[in-house]
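This is the structure I want to talk about, given as structure tokens.
The complex is shown incomplete by one protein chain, all other protein chains being positioned as in the whole.
A, B and C label the chains in the order they appear, each numbered from 1.
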Amino acid sequence: MSLNEAQRAEIDQLKAQTSQTRRVTVPALEEILYDPLPVLDHGFVRVIDYMGDDAAIVQAARVSYGKGTKQVRQDAGLIRYLMRHWHTTPFEMCEIKYHIKLPIFVARQWIRHRTANVNEYSARYSILDREFYLPAPQHLAVQSKANRQGRGDALEGDEAARVLDLLRQDAERNYAHYTEMMNEGADGEPLDTGREGLARELARMNLTLNTYTQWYWKCDLHNLLHFLRLRADDHAQYEIRAFADVMLDTVQRWTPAAYQAFVDYRLGSAEISAQGMDVIKRLLAGEAVTAETAGMSPREWRELMALLGREG
Amino acid sequence: MSLNEAQRAEIDQLKAQTSQTRRVTVPALEEILYDPLPVLDHGFVRVIDYMGDDAAIVQAARVSYGKGTKQVRQDAGLIRYLMRHWHTTPFEMCEIKYHIKLPIFVARQWIRHRTANVNEYSARYSILDREFYLPAPQHLAVQSKANRQGRGDALEGDEAARVLDLLRQDAERNYAHYTEMMNEGADGEPLDTGREGLARELARMNLTLNTYTQWYWKCDLHNLLHFLRLRADDHAQYEIRAFADVMLDTVQRWTPAAYQAFVDYRLGSAEISAQGMDVIKRLLAGEAVTAETAGMSPREWRELMALLGREG
Amino acid sequence: MSLNEAQRAEIDQLKAQTSQTRRVTVPALEEILYDPLPVLDHGFVRVIDYMGDDAAIVQAARVSYGKGTKQVRQDAGLIRYLMRHWHTTPFEMCEIKYHIKLPIFVARQWIRHRTANVNEYSARYSILDREFYLPAPQHLAVQSKANRQGRGDALEGDEAARVLDLLRQDAERNYAHYTEMMNEGADGEPLDTGREGLARELARMNLTLNTYTQWYWKCDLHNLLHFLRLRADDHAQYEIRAFADVMLDTVQRWTPAAYQAFVDYRLGSAEISAQGMDVIKRLLAGEAVTAETAGMSPREWRELMALLGREG
Partner (left out) sequence: MSLNEAQRAEIDQLKAQTSQTRRVTVPALEEILYDPLPVLDHGFVRVIDYMGDDAAIVQAARVSYGKGTKQVRQDAGLIRYLMRHWHTTPFEMCEIKYHIKLPIFVARQWIRHRTANVNEYSARYSILDREFYLPAPQHLAVQSKANRQGRGDALEGDEAARVLDLLRQDAERNYAHYTEMMNEGADGEPLDTGREGLARELARMNLTLNTYTQWYWKCDLHNLLHFLRLRADDHAQYEIRAFADVMLDTVQRWTPAAYQAFVDYRLGSAEISAQGMDVIKRLLAGEAVTAETAGMSPREWRELMALLGREG
């Protein structure tokens, strides 16, 4: 992560301001407000603002005139009940706003979640920073043999070096040509006063997908948890998971009871099919069930046995 | 509006709390935070929480590391530009949460706006208050002759009295039967210990549509303004407009620059069709245009002339 | 369900038309197209139009130039895989449009699902039919003692008769006053030529919540299944479940493979928490687990034992 001096000064200025408010506040989240939390080589997650806390979930569930909360333990119990039974609307009563810097190919996955508000830095108006994502060596994974969507072990030695060279050289060359075509430096001054420059909205098409972009992204807690459930998951691509993991930490600071319920009932939970529940009951009754007698496909059987920690 | 003592105490308690925050705050809105602003005979609008201010619109539009604001006048100019050119996403970066008490038939219109978060008081779990909307005499309008959707003048004398009697008696009788069927008083105690009570989720079907309900309703500024544009409009039913007008005042406190841009470019603006623009240009050139030479239907012509303040 | 002759004739006319199309068609669904499928005492569900079939899910998942389908069995396997792993977007590629007649209190629950398109019959413009929902005797349930949201056994004898009388009389009286206040019969003619009538948008507030309304409701398959998962569930109020059950049958005709995957992985499935999975593994390993040694609350433990078909 590389902030320039002006950016650091702006952030320090935000952190220094303090006001009185009658709104609910969350000291643990205020502590890290505005801080750039590093992700990948040049990315970050910054919490810019938030609305509500655990108690606001309870207050909305009870449609209360006041705080609506009772003892902390009772409130946590209600939050767990709401999470368990998919009563999702009270979680929508909390809102958070992030400033995020991320590679374009990650942004393309991310934007598929349609329930958030987004303002992205515009490469029609402005010039993108000269920053590209280059994977750390341990993340230079080979294509999985078993899974068309997955990764295997990391490349090593010359192969790894060759890949990193290609990624770096291509990104740098393409960025240099981007500024050459626009005839414009990072300072907005022409590189060459004797000629025109290509429109920014066109020149950007020469950039590679690992170029960093940034956006403001605002979401309610229910939809944020849905996003995190999919993106903090093992099946998610590592690069977006790195962002999800950092955001999950911010949720733990912000709404610890909702966070714990989410970990127990969503992240660590398993959805077992009708057939799967039948298998479990038969196993508990002492029956020796097989894929055949369960009437499951080999793939479903394997997935179920993995969930139960048994050999197929 | 009739709050009981416990409700007033709860609200006072919320108003008394105060915390330090690093978030942006809006003193003019903090002043009325939690206050029940009266609407109709028993309804209210309460601002429960908010995120962002005018500067947050600018900050998101510029995808800034810091406040992103310049001089107040420049910021207002940018906000007007965004509003004029339908750059709507920066307005989505502000969020507001209301607690609202409203008649069910108003709630049914309101809920058609799908972009907000809602938690409604549940008549499956709980017993609704004994409160019904009865129009003030000047709002007892007759059906418009000209417009199938509109209202004409107010009823008067015996007719008005008869309507109010019917509305009051039917609402009260139906509510009394509601509690009789449930065999449950407002305190949750059985009215008659010798019998069972009908399930609440069934008994509620006997209530009239002017019974009051309440909800928490949370929305971003862009979608709130879209709601207000439709519902603070002359074509909206008076009863929902009464709520929209009060909410419009809260927007003026919260984001005064966005409010002014909204008034100028949305509330007070006119959308003129391609044919209408052609008519205006011909009129300005001194031509005597008629509905026939304009190629417009009589209805469209009348609407255009009304916008231009001319007799058709 | 009571259609008048004109309505029946209109429906017959729609059923009689037939056209050539290059679009995918589903004969099993075409069979019942436009038919009013009865629900409750006066309600119905009618399928008006549809887009796509099981193969369209596969086609979109493969982003295919052609049909994109392989053998029926492989396609069904892919659909099951998509359902199991929450790859929801291909299911959004199918769309269905219903015309539904339903009591207002059911409509109020239904509309909370925000992802559908809706056109409701407007009581600002038009006069609602004189039709009210009255529960069949077996559905006149008492309030559950164990569950604030649930129903117990049915009322019997005099108590049941008294409830039905109240519901019927109140609905009929309020409807009669509705037309009296508007001074308008079902034919739109004044009841009494000597006086004005109250505006329709006001008079409607006197109606009871069991009055029937109707709407066109259009939804994609993914969001429809989400709706059905919540509303065809035991925890849903019986009256909305009655609609969900009929709609579920239409899904079976329309996309049988998606229907089966939905039944296996959503309707009949169970989501087991992290703690619950731990309990199952310990039980399978022969350990005698209790609520205490599981570290679960009594309520969670009871819910888990119920899923496993064991006594707590």
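We take it that contacts are C-beta pairs under 8 Å (C-beta built on N, C-alpha and C of every residue); 3 or more make two chains touch, one makes a residue touch a chain.
Predicted model, so just to flag it, every value in this text is computed and none were measured.
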item: Residue, one of A:Glu180, A:Asp245, A:Asp278 or A:Glu303, that touches the chain absent here; value: A:Glu180
item: Contact with the hidden chain (one of A:Val163, A:Leu230, A:Val263 or A:Ala294); value: A:Val163
item: Residues belonging to subunit C that touch the chain removed from view; value: 3, 7, 9-11, 13-15, 17-25, 30, 33-34, 48-52, 56, 59-61, 63-67, 89-90, 92-93, 95, 97, 99, 117-122, 214-216, 218, 220
item: Subunit B, residues in touch with the chain not shown (by the definition above); value: 77, 80-81, 84-86, 89, 112, 230, 235, 263-265, 267-277, 280-281, 283-284, 297, 299-300, 303, 307-310
item: Missing-partner contacts on subunit A, residue numbers; value: 103-105, 107-108, 111-112, 114-115, 118, 122, 124-125, 133, 135, 139-144, 148-152, 155, 159, 163, 166-167, 170-171, 173-174, 177, 180-182, 184, 195-202, 204-210, 237
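Just so we're on the same page, only the chains that are shown with their structure count from here on.
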item: Most widely separated chain from subunit B, with each centre as the mean of CA atoms; value: A
item: Distance from the mean Cα position of subunit B to that of subunit A, given in whole angstrom; value: 35
item: Geometric centre distance via CA averages, subunit C-subunit A, whole Å; value: 34
item: Contacts with 2+ other chains: residues of subunit C; value: 112
